[in-house]
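Missing here is one protein chain; the remaining ones are kept as they sit in the complex.
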């Protein structure tokens, strides 16, 4: 059986764009839109898909909370890749529609929030209508003979998919918006370290006391491992218990990351490892020099050899 | 002019339920549904509404990212109250519809994700359709003469608003789900300390280095101030710069909180204070004993007096 | 060749008493008094002695600074045992002398400081004379036919060694005074872990900045290793560079101590390991429950196995 890739649908979402960028050579037939983030996870878990793509951060389509919930509470999957996709909103309409004709615009609520400035300046009299996704907006404009909408704000891929034509590009109010997507695989081999990796995990705090979080972060700081994302979430197990969703620089195969994770494991109620994978810094990521001299694998190795010497009574 | 309260609409959302719980005596005419979280903020900022309610955490309606974005980047508003509302999903239909008749169910994508288990067990053959909100689902089932849907999963308030009847209650897969809503006011007087308060703020890190977050959190830990929520967000100003959205126990009028915030202010590029307000622990919050003996206002006062003595050369 | 043990002399010091307690079965001929702490170190380094005993902490004989200096800067020796000796001062005189006859008392300056209260109450008219050690005081009273002194404040061992008789016991003002002595060996096999051990080391800070010391101590705290002694010392290499002399609970063979030392090694300019040896808690030490559950060797082993699993892509 050929590979199949699940993604958060419908067709034409930014998520599909992310998947196509991750698997540029795959034929369209291998891409399977799913009706919800949870369905993408389910398809990968059951083996119905080789892998799956969902938004993780700053999405215009929603789905972020659902993604985190699945990563934290569902049967474990591994994140084995990530990609950041620039969020560029385009106003699409049926062929023949001119800008002044647009009286009713359909889009997703998050997209609407990001395009209000442009709409106020360029279509001050148009009504905005919220539908379930930007792709659904495009579909609605295109397919219905008597569509209630004149135009859709959506991704380029959606407009093209449904045979619409662009009326205006870059209608988002913030040029640099991006969404980070992750690629999910069943547990198995991790991606090789590349020297610019990210490690994701969830830490369940042992109990709630001032400083507990500092203790947890100190496990990273003391090994000079940088955290790039940190988000607390109620665990749902009664009141006042939290877990922390974290992204750290580095690969679990590196000594400094491995030791930090072991430290976390010892002090936490539980730690769920979510994956180590190459960092996508184009969109949301960040640039940072290589690990400081004291935390390279060589440094850890040198320190281990020194420890072996002093344990053997050799002080030199 | 009488008071007016803006909220994330349409009518019948969980947000409206939260607003009604916060303002139980206000007549319905004072509640103004808005077409997006950003519109609620705008209404309060412009003085068109006395206050506004939006979801902040764990919402089934979306809107959380938008809320945080407005709090972090928009013109400042103060959070002056919060409330946690239990998220209870009900399956509503037009009068006369029986459960076996339900072939097409409408709801919001997040609600769908939280009800899949019940649907699989009780309506295994029904199709699920995603619409723009749970309230829109109810409206769609009720108002259209030829509605494409047989039933809606939504809040009780929505089903009742649109004249539907409940077919099944508690159709969510997690009984304890809740959403935290905040009440927004224009800058002015803060709520009085109650002894069980929360303080929200956004801290902009000076630069990205391992341990910067630990330094920031240490400002709280060193004064024994507990953090109950922490979420990193890209600031959007180029790559690799983050801000942290935080909730802490205590009121800014308390010495320990005040000193922690001053410490934060000194080491951060910027700190945005979002408000101190009574804690709503019924739903998402957490219970915690009073501040430890060393961090009461009396302790700070005693230490100040001691400092004055030693500064005057009296060592006793 | 039989064993020989060097100690800080002259004969009759508290140091000799410590050595006798450490080597109760050795004949007197094996004990070699040295004229200075540095001479004890030299004798062991050159192999002229099997081991040596010097005071480390709270000594009444001086020598503490000299001991630390040799440990920090001299050719490395290992501490392989420690002992705490109660410092009990006795007033000794020649046979036939009665208390009222005592007009001139000889002792070491530190001993004098610890006995002033008793002298003021019991020999208010006697002159105190400072000599180079308490043992030298006893010798001076005993050996010189025309001794300038009537009595000596010294250790019991010194009074007996020089044939004097005790006039008054317990003449120190603080009953609980004790001195901690260490036993030095040439580098070689470390003592086996006993479950109640101490590890001594010197850490050279990389550079002088606020928080550098906190970073250093965090390497211990993060592995739950307790420090029982900490002392900063100028290194002598220019201004403003310090090293830290530390005692920690635990044995370098333990995982938590080993990892802490490796962490130290990575962030410090240099770390000198001084030894792991059974703790002498009778005198100066302290009692502490066993390591917390999260830092036993088993905990470290479990965490290592978990790391191996997740590195292999097994998330369970």
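Observations, loosely collected:
Letters A, B and C name the chains as they come in the text, with residue numbers starting at 1 for each one.
The definition used in the following text is that a residue touches a chain if its C-beta (ideal position, glycine included) is under 8 Å from a C-beta of that chain, and two chains touch if they have at least 3 such contacts.
Keep in mind the model is a prediction, meaning the values are calculated, not measured.
Every shown chain touched by the omitted chain in the complete complex is listed here: B, C.
Among the residues B:162, B:245 or B:273, only B:273 touches the chain that is left out of the figure. Per the touch definition above, the residue from C:225, C:262 or C:310 contacting the chain not shown is C:225. One of B:78, B:137 or B:182 touches the chain omitted from the figure, and that residue is B:78.
For the chain left out of this panel, the touching residue among C:4, C:23 or C:110 is C:110.
Contact with the chain not shown here comes from a single listed residue; of C:99, C:128, C:168 or C:253, that residue is C:128. Looking at subunit C, the residues touching the absent chain are 35-38, 58-59, 62-66, 69, 108-110, 112-113, 116, 128, 130-133, 136, 174, 176, 208-211, 213-214, 217-218, 220-221, 224-232, 234, 236, 239-242, 244, 281, 284-288.
In the full complex, subunit B contacts the hidden chain through residues 76-78, 187-190, 215, 218-219, 221-223, 252-253, 258-259, 261-263, 265-267, 272-273, 294-295, 299-300, 302-304, 306-307, 310-316.
One rule holds for everything that comes next: only the chains that are shown with their structure count from here on.
If you sketch which chains touch which, the chains link end to end in a single open path, with no loop closing it.
Seen from the C-alpha centroid of subunit B, the farthest chain centroid is that of C. Rounded to a whole number, the gap between the C-alpha centres of subunit B and subunit C is 60 angstrom. Note on chain placement: the centre of subunit A and the centre of subunit B lie 23 Å apart, centres being C-alpha means.
Multi-chain contact residues of subunit B, defined as those touching 2 or more other chains: none present.
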